[in-house]
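Every protein chain of the complex appears in place save one, which is left out.
The letters A, B and C name the chains in turn, as written, and every chain counts its residues from 1.
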Amino acid sequence: MTKITLGKGINAGLRAAMEADPKVVVMGEDIGKLGGVFRVTEGLQKDFGEDRVIDTPLAESGIIGTAVGLALRGYRPVCEIQFDGFVFPAYDQIINQVAKMHYRSMGKIKMPVVIRIPYGGGIGAVEHHSESPEALFAHVNGLKVVTCGDPVDAYWMIQQAIASDDPVVFFEPKRRYHEKAELDESVPPALPLHQAKVVREGADATLLCYGPMVKTCVQAAEAAVEDGRNLEVVDLRTISPFDLPTIFASVKKTGRAVVVHEATLSFGPGSEIAARVSEECFYHLEAPVLRVTGFDTPYPPSRMEEEYLPDLDRVLDGVDRVMGY
Amino acid sequence: MTKITLGKGINAGLRAAMEADPKVVVMGEDIGKLGGVFRVTEGLQKDFGEDRVIDTPLAESGIIGTAVGLALRGYRPVCEIQFDGFVFPAYDQIINQVAKMHYRSMGKIKMPVVIRIPYGGGIGAVEHHSESPEALFAHVNGLKVVTCGDPVDAYWMIQQAIASDDPVVFFEPKRRYHEKAELDESVPPALPLHQAKVVREGADATLLCYGPMVKTCVQAAEAAVEDGRNLEVVDLRTISPFDLPTIFASVKKTGRAVVVHEATLSFGPGSEIAARVSEECFYHLEAPVLRVTGFDTPYPPSRMEEEYLPDLDRVLDGVDRVMGY
Amino acid sequence: MSESVPGTPPEVFAPVEVPVSPAQPPEEVEFVQLLTPEGERVEHPDYSFDLDDEAIKGFYRDMVLVRRIDAEATALQRQGELGLWASLLGQEAAQIGSGRALNAKDMVFPTYREHGVAWCQGVNPLNLLGLFRGVDQGAWDPKDNNFHLYTIVIGAQTLHATGYAMGQQRDGVLGGGVDGDAGEATIAYFGDGASSQGDVNEAFIYASVFNAPVVFFCQNNQWAISEPIDRQTRIPLYQRAAGFGFPGVRVDGNDVLATYAVSQQALKRAREGSGPTLIEAYTYRMGAHTTSDDPTKYRLNEDLEHWKLKDPIERVHAYLSRHAGVDHDFFDEIDAEGDKIAAELRAGCLALPDPQLTDFFQHVYVEETPQLAEQRAQYAAYAASFDGEG
Partner (left out) sequence: MSESVPGTPPEVFAPVEVPVSPAQPPEEVEFVQLLTPEGERVEHPDYSFDLDDEAIKGFYRDMVLVRRIDAEATALQRQGELGLWASLLGQEAAQIGSGRALNAKDMVFPTYREHGVAWCQGVNPLNLLGLFRGVDQGAWDPKDNNFHLYTIVIGAQTLHATGYAMGQQRDGVLGGGVDGDAGEATIAYFGDGASSQGDVNEAFIYASVFNAPVVFFCQNNQWAISEPIDRQTRIPLYQRAAGFGFPGVRVDGNDVLATYAVSQQALKRAREGSGPTLIEAYTYRMGAHTTSDDPTKYRLNEDLEHWKLKDPIERVHAYLSRHAGVDHDFFDEIDAEGDKIAAELRAGCLALPDPQLTDFFQHVYVEETPQLAEQRAQYAAYAASFDGEG
């Protein structure tokens, strides 16, 4: 058992993957000596060398484009995008090349590429450093999209993502990098990569959340006890594909659901959940699926981010509304 | 009154906008002498010169990035992206720059940029030439997203988009470029840009569609008459923002809705409609909002596109299902 | 006229005139040439063609056969059997010369027009038709012939090639053998238009910074659909490389001996571990951009007539008959072989099975998602409901 932060969990997971498979290479900006701006790759270049931990030129399309080539050569590249807002120069390579290669080749080519993206707000950063663009990847067929909500998942999920023969966009909740938990590396992961986790059982309504919002929702659920409400909290973990059986089971049980994410409301992940749940649980729903999310504006200057981001109060407000039907 | 195709409608609309305002410039690949691969800009360079109808280097990020600069200088650039699949090299400039400039400057900068994208399938093309990526733009705050379904709308909507002080992504249903209609240029447009249009009144269920699917849905509605079903068809026209009042009014009336689009199901435009309608019309819905869409695969090789694309039968199958609740 | 010209950059602050004419007439262009349009061999200080006349006969055969295949594909498109075809007409020497310079382990990243290179790599021409007929998107296994899938998104493949070359580097396969020639290299094909894409320039940077064993082979066919080369650059394209710190060379792209010699040297350099090279093969797109294009809208017929005199096949024909004692039997046999291959290609094309959408659901992921499995099953049931209807 070791006490580990979420950031260190990913670091340890990367290390474990690199030790297990010499074909795993890590690449990105400032990931070498510096260990990445969040120190998630700290120490890796020292131990695995410059050929496996590659500081790239400052060009994101180049990172992903060369990763495609490395994958074609039999490597398993793990690419770091420095911040959420900087993935877009690489968007074409991700959606037209990484995502489609397996399909285009009728299954002959595999693209075991992992794209790590620290995402979300709450760290007081300047613009482009706090975004939640997961829906822009989840809508793209051929990609898988996951995100971890705690240090233990961080450790295992990054390894599962690297082991996946499908390309995985791996969103890391940057404001949770310093959250701590006990990790026992000898206990195998409890769940496969694309399965959701009920982190708190409840009966009155379901909070569906992921990444940075898991902690927020658990806190909200605890606070709701005072109001006599017993909330279930589901950490979705996988966004594409969603683990629909787990989601449906919970909502059918409680009859009410609130989706919570930092991403903007419209055309966000919550809309897909609402659409699916409304269809599958039509006769079980006591209320429409409600969404507590970032607003439909660009991410605001950081002095306003506390208001912009869903927090305990806004989650409870959503719960009030969903219980009001 | 002139008989005009949808493609010629846009051409005539561009011409009218260029005549009305010398600051309107048109830019893109092959739009000059060739008049664009779909001939939508035919004749414009001859009449307005190379300074206003600009054949650009083969670089989409450059097209949009220089359009931003031209807009900052007081121009109103209309950018052509040759095919839907080729907009992604420009994605960063579109979502980080075009979309955010007004917000970043607290309203001081305007970005009257129009990005024209021929989209959708059904023309027997090779890969990357038949995609429907509208959700990837609709999720981005700061952009507006519209699409025309008939030649008269094509003529007016492109002019309204150019007149808009907000950036507009203008999706053109390429397989409808040759659809014909009568246009009377002297009659002002019936609707503002961001309003939907009920193209067929009905009572039993609502088909919500846009762009290339409008024709398909009208045909389906006519075919449904034989089954004794009276379907309402709404041409949404505007995707971001959706015209929710028109959508809600129709669904509250019929109690049932099927969204039809070529874009992939998951995280697609239909999920946002389903989420909104489920919430707003919770007590009016006789059935969940269903979606008839492209499947969750990349666009297939063209020999299979007829199966991939929603057609009359699949729309009617959706209607059957929604009526079955 | 037949000289290799390393980039001479404009002087600092000497005003640079933007060229106004679409393309320089080839007379004024300086490049590496070893066989003139008239079929005469010429010397070059830095490059020589070191194979015998048998090899030249082989190149001739290659070029005639790929032109024949290309013509058949164009005909198939006209007859509605293909949705589209991108002809290589006029670019045979660039493709055969460079393709024949490849070693067995070298890897190729093509655009959508490299039918000649595919031929050299042993790809069955029928495989090339799938994409254009709309039954697949390439779907050959790149490993079978060291020939990656056609890439349609302009320039994207240059980064893939660079990454692949970085993989070769990491695999330690550079150097070794005579002169280090036992190593492996990668070659990336792209067009003059592609040179403007950010991706291509990023590929130059990655290749340069990592000294990757990649050859950038640009077929400057003067046109990117309707846009003449002056929409992409105002100086010769090969000079771009110098600004990134690696060598660039312009070669007569219609001269198969020169394209062979120049490619061979660049590939050798890469295999040895000496890094990237940019080759600009100066050629001309004799046909339309694709069968959907109408070049009469934007270019003059006289341009085409002018380039016909530089035909890549004609000059080898002239050389072989005048200087290598090859008689008409040889040529006739190849023509006959071409007709046979074309007939087989046609028959193969018509026999290509129509694909099933349900099959394609399974190619989206290695591990299919439950959602997709469900959609597939639903669609299969739906499709089956029509069976027997009519």
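We take it that a contact is a pair of C-beta atoms (placed from the backbone, for glycine too) under 8 Å apart; a residue touches a chain by one contact, two chains touch by 3 or more.
Keep in mind the model is a prediction, meaning the values are calculated, not measured.
Taking every chain of the complex into account, the absent chain touches A, B, C. Listed residues A:Lys3, A:Lys33 or A:Lys180: the one in touch with the omitted chain is A:Lys33. Considering the full assembly, B:Asn96 is the residue among B:Asn96, B:Ser250, B:Ser266 or B:Thr293 that touches the omitted chain.
Checked against the full complex, the one of C:Ala188, C:Val249 or C:Val326 touching the unshown chain is C:Val249.
Within the full complex, the residue among C:Thr111, C:Gln265, C:Thr283 or C:Thr369 touching the omitted chain is C:Gln265. If you put the missing chain back, the residues of subunit A touching it would be 29-30, 32-35, 37, 55-59, 61-62, 85-86, 89, 124-128, 265-266, 295-298, 300-305, 307-308, 313-314, 317. In the full complex, the hidden chain is touched by subunit B at residues 25, 51-52, 56-57, 59, 61-62, 64-75, 89, 92-93, 96-97, 101-110, 141-142, 144, 164-166, 194, 240-242, 244-245. One chain of the complex is left out; on subunit C, the residues touching it are 4, 6-16, 18, 46, 196-199, 201-202, 205, 208-211, 230-235, 239-249, 265-266, 269, 272, 274-275, 277.
One rule holds in what follows: only the chains that are shown with their structure count from here on.
Central chain assignment: B. Criterion: smallest distance from chain C-alpha mean to the mean of all protein C-alpha atoms. Interface comparison, B-C against A-C: more C-beta pairs in contact at A-C.
Chain centres here are Cα averages; for subunit A and subunit B they lie 31 Å apart. For this pair, subunit B with subunit C, the centres built from the Cα atoms lie 36 Å apart. Inter-chain spacing, taken between the CA centroids of subunit A and subunit C, is 41 Å.
Within subunit C, residues 136-137, 153, 198-199, 360, 363-364, 369, 371-372 each touch two or more of the remaining chains. Shared interface positions of subunit A, i.e. residues touching 2 or more other chains, are given as 61, 89, 92, 96, 103-104, 141-142, 240-241.
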